[in-house]
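Working notes, structure below.
Note that one protein chain of the assembly has been removed; the remaining protein chains are unaltered in position.
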Amino acid sequence: MADPALVVRDVSKSFGGVKAIRDVSLEIAAGERISVIGTNGAGKSTLFNAIAGVFPPTTGSIHLFGEDVTRLPTATRAQRGLARTFQTSRLFEQLSAADNVFIALGGNEFRGGLLRPARSNPKRWERVERLLERVGLPGRGEQLVADLSHGEQRQLELAMALALQPKLLMLDEPAAGFSPAERGHLITLLRELPQEITLLLIEHDMDIALAVASRVVVMHDGEKILEGTPAEIRNSARVREIYLGGSIDHAA
Amino acid sequence: MTAPETLVTPTATGRSRSLWARYSWIGWVVVLGLALLFPYVVDRPRFWLPNIGVRSLWLGIIAMSLVFLNRYVGLLSLAQVTIAGISAYGVGYVMVTLDQPFFIAIPVGITAGTVAGFLVALIAARTKAIYFLMITLALGQVFYSYASQAIEVTNARRGLAPIKKPDLEIINLNDITTFYFAALLAAVICFLLCRYVAASTFGMALQGIRDSPERMAALGYKVNRYRIAAITFSAFIASIGGVVLVFDRAQIDPDVVSLGSTLDVLVVAVIGGIGSLGGVFIGAIILTLLDNFAQDFTDRYMTLTGIVFILVLLFAPAGIAGIGAQVKRAFDRRRKNASDPGDDPQQEPTATQPTGEAITKGKQQ
Amino acid sequence: MDQFLLIALNGLTLAAVYFLVASGLTLIFGLMRVITMAHGTSYLLGGYIGYVIARETGNWLLGALGAAIAVGVLGLIIHQVLIRRFQDDDMRVALVTLGVSLIGTDLMLAVFGGTATQVAIPAAFQVGLPLPGLGSYPLIRLLILLVAVLVGVGLTLFINKTRYGSIVRAGVDDSQMTSATGVNVRVVFASIFFLGSALAGFAGVVGGTLFPLLPGQDGSYLLFSLVVVIVGGMGSVPGAAIGAALVGIVSQFALVYAPTYSLVLTFALMVVVLAIRPQGILGRRSAT
Partner (left out) sequence: MMLNNWKGLVPTLAVGAVVVLGVTGCSTGGSGGDGGGDAGGDTIKIGVLATSEGNLAFGMGEAKAAIAVAMEAIGGTVDGGEIGGKSIEIIYAGTDGTSGSAQTQVKKLVENDDVDIVFGPVSGDEGEAVVQYALTVPEVTFVNGSASPVGMTLEGAENFFRFHGDSAMWMGGLGDYAYDEKGYKKIYSIAEDYSFPYDNAGGFFSEFCAAGGEVNGNSWVPVGTTDYATIIAQIPADTDAVYVGLGGADAASFLSQAVTNGVDLPLVGGSIAVDTTALSGDANIASAAVGTITGGPVPGAGYDNPEWQPFVDAYVTQPDAFPSPSIFSILYYNSFQSLVLGLQEVDGDLSDGHAGLRDALGSLDWNSPTGQISMDENRQAIVDNFLIEVLDEGGTLVQKNISEASGVTQGTTVYDRFEGCP
């Protein structure tokens, strides 16, 4: 068996004395689909950012496909096959949707030809259109990002993450702000992802988290408190207690 | 999750363009035509060509390098004048101190300016926006105080003179009309170069970095390298401006890199339109005209400049070059309101919205 | 060794003036994340106002107070009229205030002329104070150092101990969070702008007592205060103190050992700090 896609070992992160996460460990096999759930402030995003390389963890280590990436910068992790979306929208707002995906395609590919005119690259633009279609934005490429609806922007996020042809795809609340119909589309899309893509999903929305994942990790107060199959989590009294006491609208 | 009802046109060539984008080349031809005619329609070419024409051109080139950085990288650099000055000092040093011909001096000057820009980039690329502004301002002053003191290299306040314009037998740049055309050629080349780089894959990535460096890193881009490359490129453009400057002034002294000169170029960029590569030349023409004629009607030339500067920032943040678009947007809005009142208000573009659509169209040419 | 001490003390007393100017700048930046490029103009204007009041009344303190209030009010007006509407756009604030400084420079030249003036102080302060090991040292420089220390301690206490200060501190961390707590952020912003400008005006009187006032110093004090806050870390008052001390001491030693390049060396200090610690000595690394 190959190396696991991701190994998080005893990772803690403090911000000015406040421990955001404590000794979190996590192992994801290649091709697995994992959801991390938890209430606001549970430390999900901190964990996510530590894995993505936004900041180094205070203690602990992170291995990506067998390689220690704990101290490597974000860009290098991306080149190793890690793609992520952002919680708040950080799209290239002054560009069109197609341009956004075009740029995303360039991160790991097209090393040469940087100085070729961007428009003289029909192959790449074809791939842009295919990706837009795949996430449900066919023909919307010419739209300015600013003119897209919130849901469409999240779809675009996904297209950009997929553009990297990731081995590990990390999605940060991809369904936030989605209508029920869009949620359905998203679940279908995620289920149809090729099997070789490992998926790490951080989600408030239990429906999506449980529908997509093969395994679910529950975080609370900066610690991992539970791990199990969607069915186990659905039936866990502890989870129900946390969620009912927490601030989540979409409690199961 | 597909929507088969829409057929997608896969390449850029199939994209629809606005009328403006399609015919804007005519506008450029007109502008270039006017610039080419300039020497023949003015009554006193010996005044208009150097004082307004050539000076506007090098001010414009330097301001353009500033605008390129601001527009495509999101960095406002106040060291562009310094870089142009370093290039000019390079030319002056080779020609005056080392007594070498211009064809050695010019490449040395441009190289010196570009390398200086690279060093600035190494120091400043990690910072952003407002820090970058302050650091480049301070670095500019480092060089100013160095240039004012280093007798061995810059001849301190006396500066290096005379720097004679090249005489190539067939083309004698001492002829002011010829020199004007040479400067014009340099400006056009710089402009096209900036446009080309902006429209390249590299330029696209720069805009991504400008809008969201975090995402670009997450997409696998080494953000810093791109920033450094872009700053170095803009330094190259500024260095070309410096070469035109030094031959125009025929001497180089610390005044060229003083705070006042830095402000001049900033005023040019802001008045012309800090988002517009071509608009800087309008700003440059306005500044040189003010410089030459404002004192005929006011003693408080700086106050006048400052007021214009602030008014532009308050009411026409895209500069003179953006006023056309601003008016057009307001007009469109009114027309739209008139034609279909109350229809679909959330789709309506607002005046404050960045005209990114126009950018995209612009890049297609 | 005496020489060394003397130069260091000169550096520190010079730093006192730099600190007074830069503290206003760093306060404004700390809360609002904007830089006002008219800060040097506030310094020079304060100096001139203090000079006029002190000349007319013969009272230095009145001059200092009047200058601080006048420049503070002017800063407040500039904030309300020109800055408030886009205070999230740091670049535009920088540019607009640069425009203000262009106008200010020109008008001050028109009013006060190009010759040097100096704020008068009673002759009793124009004496040397015997210091052990150093001989006589100008009393006025020591007093200015004392004033700067008092202002620095006062500001630090104000920010760390008062409720108002805690709002300012919270604003440093997260201005959106501050507004969420129901504090009237606009009033806080406006008052910090007043305070920052008033400090610059006050610094102008102090600086104008030690050194002459004349056109061009607006630019150099803006640059020095920028260097001080960049070196010390933007938004931090203790950082400004450290930055000012470093800049002052480096410039004085450079004046002796490498006079030709003393300005270059002062700025080079900034470059070195940036290369090692881009956020400044006491600055926090911003989240992005």
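In this document, chain identifiers A, B and C correspond to the written order of the chains, with residue numbering beginning at 1 in each.
The definition used in the following text is that contacts are C-beta pairs under 8 Å (C-beta built on N, C-alpha and C of every residue); 3 or more make two chains touch, one makes a residue touch a chain.
All figures in this text were calculated on a predicted structure; none of them were measured in a lab.
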Touch list for the missing chain, restricted to displayed chains, reads B, C
Contacting the left-out chain in the complete assembly, out of B:Gly140, B:Gly159, B:Gly203 or B:Gly241: B:Gly159
With the missing chain put back, which residues of subunit B would touch it? List them for me. 18, 20-21, 24, 27-28, 30-31, 34-35, 37-38, 41-44, 46-48, 50-52, 55, 70-71, 74, 76, 145, 148-149, 151, 156-159, 161-162, 210, 249-251, 253, 255-256, 258, 260-261, 273-276, 278-279, 281-282, 285-286, 289, 291-292, 295, 299, 301-302, 317-328, 354-356, 358-359, 361-362
Residues of subunit C in contact with the chain not shown: 3, 6-7, 10-11, 13-14, 51, 55, 89, 91-92, 95, 106, 109, 113-118, 120, 126-128, 136, 138-141, 210-212, 214-217, 220, 251-252, 255-256, 259-260, 262-263
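Rule of thumb we're sticking to: only the chains that are shown with their structure count from here on.
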Max Cα-centre separation from subunit A goes to chain C
Based only on mean CA positions, could you tell me how far subunit B sits from subunit C in angstrom? 33
Distance between subunit A and subunit C based on Cα centroids, please, to the nearest Å. 46
Taking each residue of subunit A in turn, which ones touch at least two of the other chains? none
List, in ascending order, every residue of subunit B touching at least 2 other chains. 214
Can you name the residues of subunit B that touch subunit C in the complex? 76, 123-124, 126-131, 133-135, 137-139, 141-142, 145-146, 149-150, 213-214, 259, 263, 266, 270, 299-303, 305-307, 309-310, 313-314, 317
Contacting residues of subunit C [partner subunit B, same complex]: 33-35, 82, 90-92, 94-96, 98-103, 105-107, 110, 219, 223, 226-227, 230, 234, 260-261, 263-264, 267-268, 270-271, 274-275, 278, 288
How about subunit B: which of its residues touch subunit A in the complex? 1-4, 6-8, 10-13, 15-16, 196-197, 199-205, 207-208, 211-212, 214-223, 347, 353-354, 356-357, 359-360, 363-364
